[in-house]
Every structure is written in C-alpha cells, then in structure tokens.
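Submitted below is the structure of interest, expressed as structure tokens.
One protein chain omitted, others in place.
For chain A:
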Amino acid sequence: MTVETDPSARFAEFAHPERLVSTDWLQEHLGAPGLVVVESDEDVLLYETGHIPGAVKIDWHTDLNDPVQRDYIDGAAFAALVGRKGIGRDSTVVIYGDKSNWWAAYALWVFTLFGHTDVRLLDGGRQKWLAEGREVTTDRESAEPAAYPVVERNDAPIRAFKEDVLGHFGHPLIDVRSPEEYSGQRTTAPAYPEEGALRAGHIPSAVSVPWARAAADDATFRSRAELDAIYRDEVGLTGDEPVIAYCRIGERSSHTWFVLQHLLGIENVQNYDGSWTEWGSAVRVPIVQGTEAGTAPAPR
C-alpha cells in the first residue's frame, strides 16, 4: 500500500518530487497505514535520545554492512532486517537523519540497491523536525514484523566499483569530499581522525563539489534553481553522460547521488562506495594532488 505523495509546490520543481516529504506532511501522515518512518544517523545513539513517534532505527554501521566482507548485506539479511522493522515490499518508507540527511540518503541508496520502490527522504531531516519543536519520544522501538521477500541486490545501475571508475574516465566524476581531502592535505574530513587511506588526493578529472553545498542551513535541500546552478552550470553536467560520485566510504556521495538522480533527474548516476578508502590505498591507480582536477587518463 502506497501513501499519497507530498504535493508541496517546493518539491514540484524537482524531477522526482515523490522522493521528498515535508515535516508538515509527515506530521499529518504519522500512523498512516503502509507508512514506515526510519531514522538513520551518523551518531548511533541519537535515535535513543528521542525520535519521531513510531519511527524505527536503521544503523548504517551494524545493520547495512556485511560484518565480514566489505560489502552490503545480501538479500536474505536485508529481508530479515526490514521485515523486523515492519517494512513490507509495498511500504512507503520515509527516512530521516542527522547531518542534513547525510546518512539517511545513504540508507535510501541501500534500499534502492534492493529495488525498494517507494522510499523517500524527510526534507530537513532530524534537525528541521526538532527545530520546529515537533514531538519526539524515547519509547523503545516497536514494530509489527512484516514479511519482506528475499530480493537480491541489483548493484549495477547505481553502484560503481573501482574497475567501473577506471573504465569511466572521460565522463564526469564528482568528488564530494572537503577541499582539504580533495587537494590531498588530508585523507579524512577536517575534525575527523586520519584514517583508512595510504595516499591523499583525488581521482584524476574529478571535479570538487562538497556534498553539503546541496544542503541549506536548515538541512533541507537547496532549490531547483540553486542546484541547477551548481551541478549543470558550474560543473557542466548535461544529463547525457553517465556520472560517478565518490567520497571516503560512499556515504556523503549518497547525498549527492540523491540530488543528481532524484532532484535534478540526471539518469545514470552511480555512487562509488569504495571511494577514497579504496582508491587511496589501491596499487597502480592514478591520483592527482592539488586543487586542479587534472586530465582523465585513457579508460582501461
């Protein structure tokens, strides 16, 4: 059962307005049959400090990643996870989180790997809900378990691997990390510990567009005109070519992936989740340091 979409004029200007709901819309629809609200945060304890009534928690670290291989969980594990959270294949899933929906967008991207059709973001996320003084609760999570079919992940349309990036040279690449990570001064975001990559810099020809440029101060997405100015006018994306976005482990670039695919309607956008923690440690891959993008090597 699918819940009606949010008809806000603000969303109508986006390519896929059905992918966003406002805080007003969510307030009105809390408890609607078929709707499951999911919180997914960077800080794994935030949900416990207070969450939207009825929301369930999905932890990016312990729930969505395979505990052994560096990969996402498989179809059986996903079915067990979301079934436990009361999500059915037809459920309308609205995800929200901290840090301008950074991790919420990541969770949405993983839901998309499994082909879950109706998954949306709460525009403004946790920050906006709280700023508006809306109700939160510390009730323990409770959900009526649902039967979710085992659907194998379909990575190809929206997920790029290292080999895909090597073959992609000549087409647009977007590096969504901080300027310091891009130029090679650091391997992790400022104020985050140095971790996880042996070399610093960026993938040759990748353009630097830090992910948070797409978010306004109140954590909502910027308007269509503002996003077009960044990604179409400044970066030069036309929508005619495939695009790959990356960051450090693929979470910040999920936010950009969402913007390009669902808000601007660019087809064929992939998120390279191996990102800098793989590229910056891989043997014999080209790297550019400094603020210039550098030229694309021949695809291989």
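Please note the rule applied: a residue touches a chain if its C-beta (ideal position, glycine included) is under 8 Å from a C-beta of that chain, and two chains touch if they have at least 3 such contacts; residues count from 1.
Just so we're on the same page, contacts and distances are computed from a predicted model.
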Exercise for the section: Among "Cysteine desulfuration protein SufE", "NADH-quinone oxidoreductase subunit L", "ABC transporter related protein" or "Ring-1,2-phenylacetyl-CoA epoxidase subunit PaaA", go ahead and choose the protein name stored in UniProt for the chain not displayed. Expected result: "Cysteine desulfuration protein SufE"
Practice task
Looking beyond the chains shown, say which of A:Asp98, A:Glu181 or A:Asp273 touches the absent one.
Solution key: A:Asp98
Fill in the blank from the handout: Of A:Ala15, A:Leu30 or A:Val44, the residue that touches the missing chain is A:Val44
Completion exercise
Note that chain A touches the chain not displayed via residues 42-46, 48-49, 61-62, 67, 98, 191-193, 195
